[in-house]
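The complex appears here minus one protein chain, its other protein chains still in place.
Coming up: chain A.
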Amino acid sequence: MAYFLQQLINGLTLGAIYGLIAIGYTMVYGIIGMINFAHGEIYMIGAFLAITTYLVLGGAEMASVPLGLMAMLVVSMVFTAAYGWTVERLAYRPLRGSFRLAPLISAIGMSIALQNYVQITQGARVKSIQPIIQGGFEIYSQDGFGVQLSYLQIIIWLLTVGLMIAFTYLITSTSLGRQQRACEQDRKMAALVGVNVDRTISLTFVLGATLAAVAGLITTLYYGVIDFYVGFLAGMKAFTAAVLGGIGSLPGAMLGGLMIGLIEAFWSAYFTIEYKDVATFGILVLVLIFKPTGFLGKPEVEKV
């Protein structure tokens, strides 16, 4: 029981990371119908920006931890958003209206280019930071096994839940969110009521990158080490999460992220850790066989 509870806590934390990245995949798919394969790299850049900010602030000797964390969050979000915007402008917008596979190929190229760019500018070795937020409590204990809930995990959950609420509000209840949804449903009609479609698509990339930046910061704080390659596997898993939840659906991306996090944590705990990725992708295959639109996906019938 205690062991189970501990895995639940770990799984939810991991799920928060996947969920935040998955939103970027799902939103971009929703609005332009393509898989942005470079999104995992955007997340990786977010993590590097967080570490860079940390080092600039003096590393472990930074003057104030709360302010330092705030700075890491803001810098990472702003600059990662700029990367997301640039990727769309350079690699996807010029290909709009081209054949369907063109942006996909461009996305794979962008992904490789960003990986190499970070490898060259930051080096191929892992970067690490000292734990910034330490401590926590034991919330339950049984047969000498204590269930640990760290302060960092609590902060990660609060941050993630807060962002999800703000984001849901933005999409469902503001004019910007309505314009975003209008472009998803019918781009041509959106233009006919006066929506600037190109700008709305750019905004979608910026929002997705911003959330990926938060996931990158969380990864940096939680694991303490990153390298230029972290975006690949995390990106694949988050993409899986988006498909599992139903690609195009925001609540689906959050749900899918949590599910992937939990599957990984429990599989590693009760079976073999080597096969955790196989398990994750295996479950994806199973779900897609029985529910091709994912858990919360919308049926495609009403697309014009």
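FYI, a contact is a pair of C-beta atoms (placed from the backbone, for glycine too) under 8 Å apart; a residue touches a chain by one contact, two chains touch by 3 or more; residues count from 1.
Going forward, contacts and distances are computed from a predicted model.
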Chain not present in the shown complex, as UniProt names it (candidates "1,2-phenylacetyl-CoA epoxidase subunit B", "Fe-S cluster assembly protein SufD", "cytochrome-c oxidase" or "ABC transporter ATP-binding protein"): "ABC transporter ATP-binding protein"
Of A:5, A:133 or A:191, the residue in touch with the unshown chain: A:191
Residue of A:160, A:179, A:210 or A:268 in touch with the missing chain, whole complex considered: A:179
Touching residues (missing chain, whole complex) on chain A: 175, 178-179, 181-182, 185-186, 188-197, 298, 302, 304
